[in-house]
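For this view, one protein chain was removed and the others were kept in their places.
Moving on to chain A:
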């Protein structure tokens, strides 16, 4: 099955664009490539490897009617790209750069973010980063990083957008120019949407909290506190109205925590 998808992508991209499969989900497969679709570049990253790009491909699903399949692929590819375009214009929010979209065929090209962490700790998403710091879990850099992650989520929510699948693997850390601190980027907006519903925001926070609890349970209390600190700081900057909104979201967050992500539909 997955070889079939890789073959289809290779054919679409021609042999001039070599690809490497890095992730497969239910909806899409993700590849990296060193080839830019339209701006040839000889740029080199800090660790002197060629710059990579991300290709996200939504393959046709055989269990759907072909007509509906085409519509869904197009709709989802486009809405994810649109979201990236809109989020880019929000000041202070970090999302990957959109390079190209081919909605009919289900392709999105994005910039590649992150790097490999030292000592074989894996790719620089929040999950691996926290594991890397497990020996000294409460150091200042970790605190600063989590606070900034919270800020990113706050910025997203205060502008009435929701991520929909906010896990610690969907937060990628990029080193700042000095190389000491980390700048968090939110990735994978496949389930994202524009939403002013407190429920969606509460669920976002809950999903991330659960992700942290399940992977870093010994330190999760403090980690989650720092995240919420960063999250709140964004709202508090907005004055009284911001604080009011913040309390609404936090209250709902507490509700969601009590009952779980899915609301009971009984009655």
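Everything below uses one rule, namely that a contact is a pair of C-beta atoms (placed from the backbone, for glycine too) under 8 Å apart; a residue touches a chain by one contact, two chains touch by 3 or more; residues count from 1.
Methods note: contacts and distances are computed from a predicted model.
Engineer: From the list "EKC/KEOPS complex subunit CGI121", "RNA polymerase II transcription factor B subunit 2", "Geranylgeranyl transferase type-2 subunit alpha" or "Rab GDP dissociation inhibitor", give the UniProt name belonging to the chain omitted from this structure.
Structural biologist: "EKC/KEOPS complex subunit CGI121"
Engineer: Which one, A:24, A:105, A:159 or A:215, makes contact with the chain that was left out?
Structural biologist: Among A:24, A:105, A:159 or A:215, only A:105 touches the chain that is not shown.
Engineer: Which of A:81, A:128 or A:170 sits in contact with the chain that's absent?
Structural biologist: Hidden-chain contact among the options goes to A:81.
Engineer: Using the document's contact rule, name the residues of chain A that touch the chain not shown here.
Structural biologist: 12-14, 16-17, 35-40, 74, 78, 81-82, 84-85, 88-89, 91, 97-105
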